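With one protein chain held back, the other chains of the complex are shown just where they sit.
When the chains are written out, they are named A, B and C in that same order, and each has its own residue count from 1.
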Amino acid sequence: QDLVLQNKMQRKMGQNTGTCFQRCVGMDAINSLHSTTYEIDEKYGTNYHKRLLDFIKMIQTENLVIGGAMTDPKGDRSKGPAEQADPDMFVRIVEKNNKGVYITGAKAHQTGCINSHWIIIMPTMRLTENDKDYAIVGAVPADAEGMTYIYGRQSCDTRSMEGGDIDAGNSQYAGQEAMIILDRVFIPWEKIFMCGEYDFASMLVERFTCYHRRSYVCKTGLGDVLIGAAATIADYNGIPNVSHIKDKLVEMTHLNESIYAAGVASSYQAHKLKSGVWLNDDMLAQVCKHNVTRFPYEIGRLAQDIAGGLVVTMPSEKDFRNPATGHLLRKYLAGRKGVDVENRMRILRLIENMTLGRNAVGYLTESMHGAGSPQAQRIQIARQMQLGYKKNLAKHLANVKGDFEEPQENSEYFNRVFKISNEES
Amino acid sequence: QDLVLQNKMQRKMGQNTGTCFQRCVGMDAINSLHSTTYEIDEKYGTNYHKRLLDFIKMIQTENLVIGGAMTDPKGDRSKGPAEQADPDMFVRIVEKNNKGVYITGAKAHQTGCINSHWIIIMPTMRLTENDKDYAIVGAVPADAEGMTYIYGRQSCDTRSMEGGDIDAGNSQYAGQEAMIILDRVFIPWEKIFMCGEYDFASMLVERFTCYHRRSYVCKTGLGDVLIGAAATIADYNGIPNVSHIKDKLVEMTHLNESIYAAGVASSYQAHKLKSGVWLNDDMLAQVCKHNVTRFPYEIGRLAQDIAGGLVVTMPSEKDFRNPATGHLLRKYLAGRKGVDVENRMRILRLIENMTLGRNAVGYLTESMHGAGSPQAQRIQIARQMQLGYKKNLAKHLANVKGDFEEPQENSEYFNRVFKISNEES
Amino acid sequence: QDLVLQNKMQRKMGQNTGTCFQRCVGMDAINSLHSTTYEIDEKYGTNYHKRLLDFIKMIQTENLVIGGAMTDPKGDRSKGPAEQADPDMFVRIVEKNNKGVYITGAKAHQTGCINSHWIIIMPTMRLTENDKDYAIVGAVPADAEGMTYIYGRQSCDTRSMEGGDIDAGNSQYAGQEAMIILDRVFIPWEKIFMCGEYDFASMLVERFTCYHRRSYVCKTGLGDVLIGAAATIADYNGIPNVSHIKDKLVEMTHLNESIYAAGVASSYQAHKLKSGVWLNDDMLAQVCKHNVTRFPYEIGRLAQDIAGGLVVTMPSEKDFRNPATGHLLRKYLAGRKGVDVENRMRILRLIENMTLGRNAVGYLTESMHGAGSPQAQRIQIARQMQLGYKKNLAKHLANVKGDFEEPQENSEYFNRVFKISNEES
Partner (left out) sequence: QDLVLQNKMQRKMGQNTGTCFQRCVGMDAINSLHSTTYEIDEKYGTNYHKRLLDFIKMIQTENLVIGGAMTDPKGDRSKGPAEQADPDMFVRIVEKNNKGVYITGAKAHQTGCINSHWIIIMPTMRLTENDKDYAIVGAVPADAEGMTYIYGRQSCDTRSMEGGDIDAGNSQYAGQEAMIILDRVFIPWEKIFMCGEYDFASMLVERFTCYHRRSYVCKTGLGDVLIGAAATIADYNGIPNVSHIKDKLVEMTHLNESIYAAGVASSYQAHKLKSGVWLNDDMLAQVCKHNVTRFPYEIGRLAQDIAGGLVVTMPSEKDFRNPATGHLLRKYLAGRKGVDVENRMRILRLIENMTLGRNAVGYLTESMHGAGSPQAQRIQIARQMQLGYKKNLAKHLANVKGDFEEPQENSEYFNRVFKISNEES
């Protein structure tokens, strides 16, 4: 299936870049809009779905990169959009006319928005009737009038501007996030895919996160890189076969593959929606992402263990290139015989980069919050765990009497688990 | 695919029995013999494969239950079969004639052997040339001459003989293990599927454990039961909506589904062997089973937390039925209003049963050792983790110079991960 | 200090019995009543303290064993004592006269009550004004009129009645819990140490659990036994020096000593109360007990890993003594050369006993719930974690401006941490 193939591609990209490669947000936005627009149209007789298909055709023809802009700044987290002291804390419609709508607000943490051609604006959470003005989905060109980008800082961000190619760690790739500020940005009607249907915000958000949480399989590609880096430094240090080192590499691999397995299983256990697209399994997508909020931190910890203290105390590339100190470093930073000192430094910097530096942002903190913080997954798991069904299993075995209820559950998880075939896949 | 369907059936069976339901060993034995006999024949011109197919036909026609007997007593674990003080510590050929072979030894921990019709005897580990006499695979009827069964004890095993149906915990099901002692048991040639080809023992064992470690998905069915039992007791105690309880149920579910995901992903990412059968992904099977050696213990711990101390201090059913004490217990063991006291006792006994009693054997210790102890999985993960490939990924990103080697790896894991399609599936 | 000495003795007793040895509840009850009665007297002019001292003198003279009975059955956990459907779900005063009071109710999970001489009855939780009748503390002889004991079942409890000394596991010791039912039990005034002062219930409960949670250091003695058992079976199996086995023994030791350290640190960081007794550090007592709700389960899991599957599938002592099967078992259950088979069986049964059998009740479930379930510790940690103080530390370093508040905290934890000397200790 396409969903599994997307996962495989994500892992490969993760392996090849060692960073967040920023394509999946847009893809998952389009995936989730496909079915949501279809179902809005069905209920309200709108024609969002057709508009979306036209938009997709256009971007495929021109091969454009799409950014998915969901996350609002949110201000006071205990309050909804309409309850905030400042109404702009969530993106909202400030004016509507027969050509289109004007929106104001901001989108935070936008990965790769700077190198996108179009941005799809979407609401970030379930909305109530009071939040009607916040129920807006639309596509805007990345350079539309009224848009300001403010670049975020990352750990060690300035290293790549220092010259040299060692200290930056990952000599090839790094990601970036920015804040997008929208000041009365105009969206014409033909680029609008939801406008006021607040009751569909949760469907959109849930389907988006369902796709997107499974997309975090990409982090296993980064995990592969970090495992490879740890194995390399152990080799350079002369101890590739020491038992605790091997055991740690096994543990890192085990954790990494546990993430991968959940992503692939989620993609595989998909079901078809009304609009004809397939949606991966939501429970397993949550499980995948939830492990992503834990295991990369442990993998990173083990990588630092194997690396040794030099990963954080190594002198700079400039000192290495400096004639006065270079030969001293070349002498004293030597690993086992036959290893080029500079290569040893490069690998250590890569580990620093992925566990403390620029790509730690993508490998660790983004693993934590991207596609939703851990608690968001727990809430979704709670909603789908079908306790009524499981209680009946237990009661049956315990021979409980007279206390069976027909479970009233909105989750279809066990239907998917026990479905005999995915004919149409 | 059939492999995924087998997983789904296993979970269902686990849910319905809350114990080890003992069918998978035989099935996985046959699965792995299918391809192994084929490849032995190919190399040595034997005709084991044909014999095996005949045997399968026979058991399918007659609908017989097959036990898979692999594990030998092993004596001194630091020594191989031929090096033991007593040569019978592993099952071996003691005589061969033109009708068949006589074998002697024992098989330990045989789940469900007592209720099997035929037993397939297989070696338990990789063999060397010295161990030639130990390279024997064959099928014997469960009541063949020379076979003695010695029943193993289980925690709380005598409770089911006490009368009453509460204290046993799981009122319906329980498993059993026995030791089979083989004293010159005869196997005719047509039931022999390996004899002396010691170099194929490791292939058989590895493929068997590959199938079998993924079969531990059944434990997620038991997990479902235990989660359901914990949710029920929380409800009976009046606190189903307390936040730490709900959070623990979420954690239990998360862990349980992490196991399931790895099993299904392993089945899905299968590849076809020469004999035409499919073999599930080995790396992911190890990952699945390795999580099984950890998560059920944590799920069990959380279930005990939610259950409260009564799970281990509750008076007996006899005291409950006793007129002198019954009314007191009925009064003081009450939970929230409207809950039948006896039902509350039943659920607590089920939790005791699955975390300390008879089914703890199946849910915990069998999760630990069945299909191989944890370290066995780590060794297999180590053999397949393709560090050479991963080191190159890291070296590439770190811009390491002049230190790339073509990885010499016997694992095909990443080939499977990145294979674009499973055409023939 | 005496508190540290009590910890040392507890570990020793744990080592020597491998079970719950049941003395600490009574000791900790007396410890906490010493100061609480003193402070009640101070506020209300009562003379409970004097009565308590008299009682202590009596039991010391006669060398009596005291049981501490705190835990009520509690019925609906979401309701307080006075709100329950049945008012007897917590022990309460049903009549008062000039000789004393009559109490009714039950106490659950009473460790060792059967072999105590006197029982001290105490409330189990913080009480409100409505719960006045539940604010009763008093001592009753174990055989007072109106008391009924109902023995609890334990995993594998009947094994010790089977004859033989192997299958029971711990050939020497086992604990027991019973439910005590109190039907209008009389306590004369001179044995009453609280009566109606509901506002002191929380002080008593908190001080009792503060002492008692630290007393769980005894479980490190059991941990020592289990580590020793695991090391012995590895030795008997011929693999004492294999690296993963040694590593697991190290991990078990590390976890076990982490518990011990918290207990001793809590005892050491004590402070003196008004009545002159010392109270160990409450935060560290919570930390100690909270680790006890986690680590023994992991130590038990590792012990089962090292033990191998035989721990749950081993035939019975009767089969071993049976001439027909005994010699077969003697042959096939052999470990490495030189090891007596019966000794190997004994050690395996001990591990079964401590991880699934009778002493698993004491080593695992009692570690979970005894002295309060895990959530109870988290609540106490929350109350004492002095976030106000810590927020100021962070704000200061972050150079936050104009946002410092004087923390209003009821905890003295950091005062104890930074106290320079324990002069009077």
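Convention: a contact is a pair of C-beta atoms (placed from the backbone, for glycine too) under 8 Å apart; a residue touches a chain by one contact, two chains touch by 3 or more.
All of these numbers come straight from a predicted model, not from anything done at the bench.
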Q | Contact partner of the left-out chain, one of A:49, A:92, A:109 or A:289 | A | A:109
Q) Which listed residue, C:235, C:298 or C:412, touches the chain dropped from view? A) C:235
Q) Of A:196, A:374 or A:388, which residue touches the hidden chain? A) A:374
Q | Touching residue (missing chain; options A:304, A:343 or A:399) | A | A:304
Q) List the chain B residues touching the unshown chain? A) 243-244, 247
Q.
Even though one chain is hidden, which residues of chain C still touch it in the full complex?
A. 4-5, 8, 11-12, 15-18, 165-166, 169-173, 224-229, 231-232, 235, 246-247, 249-250, 253-254, 257-258, 260-262, 264-266, 268-269, 283-284, 286-288, 290-291, 339-340, 342-343, 346-347, 349-350, 378, 381-382, 385, 387, 389-403, 417-418, 420
(Q) Need a quick check: the contact residues on chain A for the chain that isn't drawn. (A) 71, 73, 75-79, 85-86, 88-89, 106, 108-109, 148, 150-156, 158-159, 167, 177-179, 181, 237-239, 242, 244, 293-294, 297-298, 301, 304-305, 308-316, 319, 325, 328-329, 331-337, 352, 356-357, 360-361, 364-366, 368-370, 373-375, 378
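Quick note on the criterion: only the chains that are shown with their structure count from here on.
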Q) Which rotation angle, from 0 to 180°, best lines up the CA atoms of chain A with chain B, given as a multiple of 5? A) 180
Q. In whole angstrom, what separates the CA-based centres of chain A and chain C?
A. 45
Q. When the C-alpha atoms of chain B and chain C are each averaged to a single point, how far apart are the two points in Å?
A. 36
Q.
Can you list every residue of chain C that touches 2 or more other chains, as numbers and ranges?
A. 244
